[in-house]
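As you look at this complex, bear in mind that one protein chain is not there, while each of the others sits in place.
Let's turn to subunit A:
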Amino acid sequence: MTKITMTVNGKAASADVSDNTLLVEYIREHLRLTGTHVGCDTSQCGACVVHVNGQAMKSCTMLAAAAEGAEVTTVEGLAASKDDLHPMQLAFKENHGLQCGFCTPGMIMTATDMVKRYQEAGKELTEDAIRHELEGNICRCTGYHNIVKSIQDGASKMTTA
């Protein structure tokens, strides 16, 4: 067993977990934040993406212990408040960027990370860049068209602040 301590969605969280507990397992089963999904179990589909210290990570292949002391954000903690939507969440909703919804939280977490990185680097987030950046997130329903549209729309409404 290992004692882990981290901040999840702005709140302190700690627990004694077995050494091999995955970050996604800790988030879903201990903290009951089930918006982070497990799609392929092997870090290829991207349904499990969360932010660890502000960076997109696939939580299905990261040990919870490896996030010791980290700031973790899940899709549940993305919006400024409970009644709000983050601009990227709103964009996915309004641009029909989802069908079955299973990949959506991972898509949104990857998208917000991508926009932030490009904005911070002062680089333009072109359509080609979005395609490239989304290589690690699979959607089987939409054909990606509305996902790209959602990310473009969300990016235009996000500021680096």
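Here is the rule we use: a residue touches a chain if its C-beta (ideal position, glycine included) is under 8 Å from a C-beta of that chain, and two chains touch if they have at least 3 such contacts; residues count from 1.
The rule is simple: contacts and distances are computed from a predicted model.
The complex appears with one chain absent; UniProt names that chain "Xanthine dehydrogenase molybdopterin binding subunit" among the candidates "ABC transporter permease", "Electron transfer flavoprotein subunit beta", "Xanthine dehydrogenase molybdopterin binding subunit" or "Sulfurtransferase TusA family protein". From the set A:44, A:61, A:119 or A:152, the residue in touch with the chain omitted from the display is A:44, counting the whole complex.
Residues 20, 25, 28, 32-42, 44-45, 47, 74-76, 79, 85, 89-90, 92-94, 96, 98-105, 108, 130-132, 134-135, 137-148 of subunit A touch the missing chain (whole complex, contact as defined above).
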